[in-house]
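Heads up, one of the protein chains got dropped from this complex, but the rest are sitting where they should.
Chain lettering (A, B, C and D) follows the sequence in which the chains are written, and residue indices restart at 1 in each chain.
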Amino acid sequence: MSDFLAAQDSAGHEHAQPRSDQNRSLWGDVRYELMRNPVFWVSSVLVLVILSMAFAPQLWAETSPTARGACRLENARVEPSAAHPFGYTNAGCDMWSSLVYGTGKSVIVAILVTIGTVIVGVTLGTVAGYVGGFADTVISRVTDIFFGLPFILGALVFLAIFPDRNVWTLTAVLTMFGWTSLTRVMRGSVISTKQKDYVDAARALGATNFFIIRKHILANSIAPVIVLATIGLGAYISAEATLTFLGVGYQRPTVSWGLLVAEGQNLALAGFWHLLVLPCAFIVVTVLSFILLGDALRDALDPRAR
Amino acid sequence: MGRYVARRLVQFIPVILGTLFLLHVLSVLTIQIVGDPVRALFGENAPPEAILEQLRANYNLDDDCLEQTGNPCVRLFVDRLAQYASGDFGINFRGRSVAELFVERFPVTVRLTVIALVFETVVGIFLGVMAGLRKDKLVDNFVRFSTVLLIAFPVFVFGTLAQLFIGLELGLPLRDSERAPEWLGQMLTVTYNPEFPWLSLMLPGLVLGAFSLAAIARLTRTSLIENLRSDYVRTARAKGLTSSRTVGVHTLRNSLIPVVTYIGIDIGLLLGGALVTEGIFNIPGVGQLVFLAIQANDTPVILGVVTILTVVFLVANLLVDILYAALDPRIRYE
Amino acid sequence: MSADMTETEQVTEDTGDDVVLEVRDVKKHFPLTRGIVFKRTVGHVQAVDGVTLQLERGETLGVVGESGCGKSTFGRLLMGLERPTAGSIKLLGEEMAGLDARGLRRMRRNIQIVLQDPYSSLDPRMTVGDIVGEPYDVHTDVVPKQDRRKAVQDLLDVVGLNPEHINRYPHQFSGGQRQRIGIARALALRPKILVCDEPVSALDVSVQAQVVNLLERLQDELGLSYVFIAHDLSVVRHISDRIAVMYLGKVVEIGDEMEIYEHPTHPYTQALLSAVPVPDPRLRGHRDHIVLEGDVPSPANPPSGCRFRTRCWKAEDVCAKEEPQLVVRGPSGHLSACHFAEERDVIHAIDIPTSAADDDGSGDPSPGSVAPGPTA
Amino acid sequence: MRIKTHFRVTAVAAAFALGLTACGGGGGTTDDPGGNPSGEPTGEPGGSYSADLTEPTFLAPASNCYESECSAVLKMVNDPLVSTDFETGELIFDGMAESIEPNDDQTVWTVTLKEGLMFHNGEPVDSDAFLRAWNYSQNPKNAQATAGFMARIEGAGKGPEMSGLKAVDDQTFEVTLSGPFSQFGQQMSYAPAFAPIAQECIDDIKACNESPIGTGPYQMDGKWMHDQGITVTKWADYQGELPANADTIEFKMFTAPTAAYRDYQNGGVDVLNVAPEIYLEAKGELADAILEEPTASLTYLGFPTKEAPYDNEQLRQAISLSIDRELIIEKVLNGLADASTDIVTPPIPGSRDDACEFCTYDPQRAKDLLEESGVDPSSFTLELYFNADSGHELWTEAAARQIQENLGIDYELKSTEWAQYLELLDGEEFTGPFRLGWSLDYPSPENYLRPIVGTGGDSNYTGYSNPEFDDLVVQGDEAATLEESFELYAQAGDIALEEMPIIPMWSGTTAIAASDSVGDVRYDVGDGEIAFGEITVSQ
Partner (left out) sequence: MSEILTETERRSNKSPLSGVSFDGSAPLLEVEDLEVEFHTRDGIAHAVNNVSFTLREGETLGILGESGCGKSVTAQAIMGILDTPPAKVTGGQVRYRGVDLLQLEEKTRRHIRANKIAIIFQDALSSLNPVFTVGWQLGELYRKHAGASRAQAKSKAVELLDLVGIPGAPARINSFPHQFSGGMRQRVMIAMALALEPDIIIADEPTTALDVTVQAQVMTLLSDLQREMRLGLILITHDMGVVADVADKICVMYAGHAVERADVYEIYERPAHPYTKALLESIPRVDQKGQDLTVIKGLPPALVDPPPGCSFHPRCAFARDRCTTDEPPLYEVPGNRLSACHYWEEVLES
């Protein structure tokens, strides 16, 4: 090889300069775009706060509402006061610590579901989009099957099987009915990436399909999936609340936002507004943060939006 | 076009069979894991075994495979398919024909869905267009924020608030008033009223459509902004057309293509997902029917109704696809 | 030369030791399917339909034709990106059609491609170094890992890019520079043959020459053979030694650059050449102006006999019945597939009156009558 | 008579409910059975009003009705055979029976019907109408929900006709029981199970279910509008004694109690069962306008008495003592219950208000007893079972927390679907205390004691068996007078309350709201229902 290169007359031709002076990668561009966006900052700080509550609630509240003696029935529904700015829940637990410790149940499910749906969606979407033909037909039809089942109905039927509802069953059911849209998006994205010339170029180099998928297809197809997943994450938090409201989500003594909202729903109208408003505020702010984060990501990832 | 429809129809078959089988397996598992739904009809006071057995036989729940956890009971599935093929969707635990139940409730849900669809489409597209035309302006940010809020609020909270503040605070005085027209009061009702089958579904329809309204507004906005940048909009301007015509005729129709796709999906979500709204506003619709059936492990209803719903959903999707083809001639002549 | 000369004879005639690529009667038909449940084939798009040609060492073969004539598919066939429906492609004497995946991979070290679109042919998420070094990731035995960076930088230097820009991303480069990156990637495995599929058509005029010159220099320095596929006949003429003119999946005329441009015998070639504008206003109205009617027919349903007859002003009954063979016709001695092959100079000014009086005969748009011949 | 089946609880209310069970309970006021009117009595008959209801299961045959929703309607449409006075436990012949006479050993019962009774369609109500209905009901082929009520009759559940049922003449029939049973008369006051059936109805049960042919003061006005409503109007030819003040009653169906309340606020419903989930809100708005009446529903915790450590009597007593029933009633049940003092709930004749020694909250005594028992509180985790989504989460958790706090026993809450819960019950597979409820089929202490605590009782899931107890109950059954039998039942109850296979928690209270346009709203003791027929409408 070196002799081949040595044969080159390196003198006599000038090096063309790249046109852009900013040495940014594509992701660098995205980062740059995000840094300039106040929506991104606000939403990502909120998301960090929420995540820390989910994974390390002890940082935010001293005692878990499930700890021995943490809740006293005498305090049930006590409204916010200076000493206890968040008041007490219907079960006489401190509302703030219930909300903080409830974050985990609500958010971790959403995160797990997001991870699950992304894994399933990316895998199946890639296979369907890249391999095409029979595999595509089968995957597309299976996607249709799950898609044809309305989400809430499907979840209700499914959750009826697992009376012991915990993070895992909720994750399973939400994943089961959440993967379809990501698969479809990924499939479409892979199909368009597959047609890109650089894929042809790699094939011309003799790259194997696996190599091409790994190096080119995945990286270039996943952006819309990421955006959709972020928005989905917010939606799953909301979904947990709805399922709990319908009586197929978490059950006491678990603490989750959905449970608190469902519980506060009627009590609020009886005058205990804090029981509804506070958990709702947590859900809304969280969902809002994730959706706005997804929006910011989408804007940053979409070159046309610039 | 005919070919396109035919192909879509043929694609239905495996999807419907698949959905049916999926449901079947889920319901079989429910019985196997959770327990005998017939026994659950009676409470702490267990009835004579002979009666339970008779009931199990009545509801086709006496197969041995229902005792073996994990057994998919394929034979039951085949029987059921044959039964469905003859138009028999079984009876529920109250001895009523599932098909009849569905027919009774379906019109209500359809009305609700139609109202929600019209509302979300009209308002959603309007908001989306407003936001898209004034990108990054106040209107845009307002629409953006409020739509996200609609998405973030769990529907049951939203429904209750609407019921209280619109239905009671606003609607009740109207209904009590001598001067206000009756239809106005009925539009702002708190519960379904069979005497006003459309008007009393207005408020629930709005609640039901709120989530999708947000989605449609956002979709329209994105799509409109994208299309406004397209060459043919430039052409329309070069043709000396007014800006309202440029947007209203040349951009909007193209922008609605993804919206129409979404609506196709949404029909399914609305049909099946209406149960929360139906519960809050006491609407005897299909969603509620299924929900109650799930609570009671009323397998024949779950299977029968969800099957019909799936078919309806698929048909709705087909119609949307045809509409899609009507909007986009490039699809039509494929 | 007799019209009944067989194809084999043509081939043997030209085959020499220096032939690096030998294509014989290669066809690529894409099936057209229809059906609701079961797909049935209702026809074929005859993208490439019996192309026979050779490429010699150090030679540049230009392939020209209108869009849809099959020239790009032909390029992909050469690369093994499409498997031919029939026919044989021999690369350095080895038949490609019979190769398994591994064999094909090995062969790909000898033939590489430069793609048309400098934007979509580079993965936007990879650095220039990764892109140019990708061949080494695929063929791991070519350059040891520790030497790869150096090899890539050398390659960048070869194509006239600053080796220090190895960590930059494609979007930071202009179209011309991207095309250089594409060329560097194609060169990494030291191929013998480069298939250039419209390598400059997406570039700005002022940059086009940079790339064309680079390709020429590389050919001289590395002894490459080029298959240069393009629709721009000016560029093709500039770079090619021999030219193949394709129409609807077939080669209609093939010969040395001088033969094709100065003495074209196939009406299609003549029409093509006459349509190329020349940047010299003095030639206005003084060139043979052939305006072809209509569009290229669908390759799924090509005309019988001579495929060009539907747009040809010379067409007679025989053209519909009998497909003209690609044989040597006329005095110039190159191959042409026309029953009525006849030389005609279409690129030069016809030396008649210098009066600038407007001609009004050029380009009568009414169908059937194509306005051949000089005007004024 | 509501609690028996959990249709409403499990199937409906759970979805939208977060409080307690949506239904009230059977039973009624212990005082003046003649009526305890609320609102402004108008006294004038006529007019129409509406009341909330959950979709019933079946309206015909009546023997398929085993829950409060259908019986509320059937109560209007059907006359009972006989009623029971809750004060004394004696039978009242305000229904179709002229008289009901047992033989000496309480095995053969003769029922004599009043003259001239007929169905809404004109068919006579004669012995055949009863034989037709009862035989249909007991036949397992027909799988009737109340078939169990026929179980004591000779030959029940064996074929199309029972050998123990014979018509003497058009007006008289004889019931032969397979054993002596002094409370059979009271049992027959559960109207739906013992209702007659018209020939037209049995010929086309499906049609009859949509529009039942009854014998009562009201008849169906049009068909059953499933999930929307049932309207009944006064039957002009009614000969019976039951009150029917309003001309029409519209029952409006609601699946969610909140929706029902919203419609009440909206003026769409006049008489409303205030469900627990909206009680606080309604109480805040309506205050004293809400009528609160005790019911006969018992909530209790059962122990797997054969499982260690729950086989220890003192531990069971200690657990019972460590639960602050009053606090839970106040904070969780919003006062809608009365702490238990007996296994038999207050409105039932023969119930006592001081029978349960270990039902009061006494943490110190609980600790002492635990120490005495020798059970190490840290050696096990108390697994507390309840059925999910039926509003039991909050109080079971509260109770478990109190046990933990007072006895130092850690807890784990176990909830399952109703069907699964029943399977666990049937298999006696619980590994810790479990929640259950009970309500009467007929107003007799026997109806509580035997099924729940008696050896092999239909609803005895504790594995508890005490021959002495069983013996006392049988003696009660055979006693010649009600008073004697109540005394014997009380002795049996004392044994159960000492050994505590179950710990009684509380009996329920129902809450009713009525609009200004209706009066004379009363909760009927015997029916466990609002006395719809008595309600008057201001015009």
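Heads up, the rule we're going with is that a contact is a pair of C-beta atoms (placed from the backbone, for glycine too) under 8 Å apart; a residue touches a chain by one contact, two chains touch by 3 or more.
Owing to the predicted nature of the structure, the values given are computational and were not obtained by experimental measurement.
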In the full complex, which of C:Q210, C:T265 or C:T310 touches the chain missing from this view? C:Q210
Chain C residues touching the chain left out here are 66-67, 174, 176-177, 204-210, 212-213, 231, 233-235, 237-239, 257-258, 261, 271-284, 289, 291-295, 347-348, 358, 362-363, 365, 367
Mind pulling the chain B residues that touch the left-out chain? 229-232, 234-242, 245, 250, 253-254, 327-330, 333
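Note that only the chains that are shown with their structure count from here on.
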I'd like the Å distance between the centres of chain B and chain D, where a centre is the mean of that chain's Cα atoms. 39
Hey, how far is the Cα centre of chain A from the one of chain D, in Å? 49
Counting only Cα atoms for the centres, state how far chain C is from chain D in Å. 91
What are the residues of chain C that contact at least two other chains? none
Mind pulling the chain A residues that touch 2 or more other chains? 160, 163, 246-247, 262, 265, 269
Which bits of chain B are touching chain A when the two form their complex? 11, 14-16, 18-19, 22-23, 26-27, 29-30, 33-34, 144, 148-149, 151-157, 160, 164, 226, 229, 265, 268-269, 271-273, 275-276, 287, 290-291, 294-295, 297, 302, 306, 309-310, 313-314
Within the complex, chain A is touched by chain C residues 76, 79-81, 101, 104-106, 108-109, 112-113, 115-117, 120-127, 131, 134-135, 137-139, 142-143, 147, 151, 154-155, 157-158, 160-162, 165, 167-169, 171-174, 176-177, 180, 182, 185, 189-190, 210, 217, 221-222
Under the stated contact criterion, what part of chain A meets chain B in this complex? 141-142, 144-153, 156-158, 160-163, 234-235, 238, 241-242, 245-247, 258, 261-262, 265, 269, 276, 280, 283-284, 286-288, 291-292, 295, 304
